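All protein chains of the complex are present and in place, except for one that has been dropped.
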Amino acid sequence: MTFTLADLAQRFQGMVRGNPDVKIERVAALDVAGPRDISYFTDRKYLAMLAGTMAGAVILTEADASGFSGSALIVDNPHLCFARVAALLHAAPAFRPGAHATAVVDSGARVAVTAYIGPHAVIESGVTIADGAYIGPGCVVGANAVVGAHSRLMAQVFVGERCVIGENCLFQPGVVIGADGFGYARDGERWEKVPQLGRVVIGNEVEVGANTTIDRGSLNDTVIGDGVKLDNLIQIAHNVRIGENTAIAACAGIAGSTTVGKRCTIGGQAGIMGHIEITDDVHVTACSFVSGSITKPGVYSASLRAEPAEKWRRNAARLHHLDEMARRLRELEAKLK
Amino acid sequence: MTFTLADLAQRFQGMVRGNPDVKIERVAALDVAGPRDISYFTDRKYLAMLAGTMAGAVILTEADASGFSGSALIVDNPHLCFARVAALLHAAPAFRPGAHATAVVDSGARVAVTAYIGPHAVIESGVTIADGAYIGPGCVVGANAVVGAHSRLMAQVFVGERCVIGENCLFQPGVVIGADGFGYARDGERWEKVPQLGRVVIGNEVEVGANTTIDRGSLNDTVIGDGVKLDNLIQIAHNVRIGENTAIAACAGIAGSTTVGKRCTIGGQAGIMGHIEITDDVHVTACSFVSGSITKPGVYSASLRAEPAEKWRRNAARLHHLDEMARRLRELEAKLK
Partner (left out) sequence: MTFTLADLAQRFQGMVRGNPDVKIERVAALDVAGPRDISYFTDRKYLAMLAGTMAGAVILTEADASGFSGSALIVDNPHLCFARVAALLHAAPAFRPGAHATAVVDSGARVAVTAYIGPHAVIESGVTIADGAYIGPGCVVGANAVVGAHSRLMAQVFVGERCVIGENCLFQPGVVIGADGFGYARDGERWEKVPQLGRVVIGNEVEVGANTTIDRGSLNDTVIGDGVKLDNLIQIAHNVRIGENTAIAACAGIAGSTTVGKRCTIGGQAGIMGHIEITDDVHVTACSFVSGSITKPGVYSASLRAEPAEKWRRNAARLHHLDEMARRLRELEAKLK
């Protein structure tokens, strides 16, 4: 589809500077864009790229536009506008509703006529697949689970029995929703499994990255709020609750029964202890370990940055005697008094 | 199914206090339980919840029962009793033996008549699926592998050729058993693959969490002992050996050829170096890195807790000069002598 810059400006409440009739077909990065492409600019680190771009138009702020001679779409939030332009120009391909011949759909499942069930998908009894939902190839939706309207399970996703997924969600391949939580009772030396009877309940507009796992609750539910975004290979344990619009980067892990507030960001490979509460608007940096509740919004960190190994080895070795060092320092202070 | 409290007491060697005829249908948490539910109590932090519970009965110890006015099932280990009551009241639904019409079962596979093979599962030649085993939708069991009696592969599980899984095991969706280990020989700048020829051999009553991977051995086998419990997204590399009843939390990784003893617990995101030995009864806390063998039972740790980023940044910066600080401290001590 082709739009003029004026079309885009109208549709996304922007202002045109330059040629309103330039025809836009695609989005592209500043350095590879051509005359039918629209790009965006937010980071002054790339000013040289902006100056040299061949893009038909660039989305930027009024302030940044002043130094740019090409055609521009001026908005307050260029990244957001770019996201929407990209979604318009590169819409996910429409699918033809219905179930593929190789899908196994239980006769007791309720599948909307506008939904799609892909090859080799399995839809068990009592499942609800709502309007416009997309169940990709190889997905398994367990008994009595619900997939909300316009939600998409891309491929090879597992949704366990009774779990509930809201509307407009997007789950990447390999996601596992509603596996058993890790719950065992001690029986002398051995572990006895505690049946995991809760569900996973996921809100609207939630995205879940490839091979991420969200376990069902043990008795109560695991709950993921509206607008939560989870990256790849994340572990969400049983009975965790994640507040609205929190975003978590890849390889992070949230242990059981922990509550994470709204609008938080959790960095990649961060670890969050079980049975704690993290309030709203907390930001945990990558590779940090949160071992206790956090009651005040802010940025929290505990990561160490790699340095040349020889230097690191000497520093780390001292760390393992830091308590002794601290005591020696105190003794010196006492002597000097 | 419904049981009286007296039924449960007899079945699980408990003692009834209160009404032995109260009818129990389900388990539930103290705070949401109703008159047909049984709950349990172990943590005095929740005394107020116990006092206010509407549960038909509560499982607790004699000591805790003294302050409770409701009907009680008194046992030595309430958590364990609860696990067993839950398993009784909420038994996994029985399956109808046989292979689904869409399953691909090689004519050379031996599948017990009491076993189940789900939709789109693939059972290759020479495989043995023993009595009462459950192979869920989309699972792939490679040539000559063995799945022991009453073991369950929930969905989309992969078991590589020749691997052996014991009895009464439970594998969550996305588990990969017997992928190639990460073995390469240097050939100048490039890496030459070393064929991975060992198996994975898994004992009885082993549970493996969603998307966890256990690689086959390079020459000898990777071995997982009876009663081992693995959480989600764990990596077990080639030739690792894990002792009986060890439990490992999510996102942990055990590098190649390491031996972990019996009855160990490994915390979430912990990393264990390759080619080391960890003795029995070792407990590694979450997010800790074990870089050498551990010969004495006990608790081991190396994690740092997140603190406000500004404060952390100052402390971490000093850490990168700790060796120098230690030398300056020594000089001061020398001067003062």
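To keep things simple, chains are lettered A and B as they appear, and every chain counts its residues starting from 1.
Methods note: a contact is a pair of C-beta atoms (placed from the backbone, for glycine too) under 8 Å apart; a residue touches a chain by one contact, two chains touch by 3 or more.
Everything numeric here is computed off the predicted structure, so don't read it as measured data.
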| item | value |
| --- | --- |
| Identified contact with the non-displayed chain, of B:Ala6, B:Met49, B:Ala149 or B:Leu329 | B:Leu329 |
| Absent-chain contact - pick from B:Thr53, B:Asn168 or B:Ser288 | B:Ser288 |
| Of A:Ser71, A:Thr128 or A:Gln156, the residue in touch with the unshown chain | A:Gln156 |
| Where the missing chain touches chain A, by residue | 27-29, 32, 77, 79-80, 82-84, 86-87, 90, 100, 102, 118-120, 136-138, 154-156, 170, 172-174, 205, 207, 209-211, 227, 229, 231-233, 244-245, 247, 249-251, 262-263, 268-269, 286-287, 303-310, 312-313, 316, 319-323, 325-326, 329, 332-333, 336 |
| Where the missing chain touches chain B, by residue | 102, 104, 120, 122, 138, 140, 156, 158, 160, 174, 176, 179-180, 182, 184-187, 189-195, 197, 211, 213, 215, 219-220, 233, 235, 237, 251, 253, 255, 269, 271, 273, 284-285, 288-292, 294, 298-305, 307, 311, 314-315, 317-319, 321-322, 325, 328-329, 332, 335-336 |
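The working rule: only the chains that are shown with their structure count from here on.
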| item | value |
| --- | --- |
| Separation of mean Cα positions, chain B and chain A [Å, integer] | 26 |
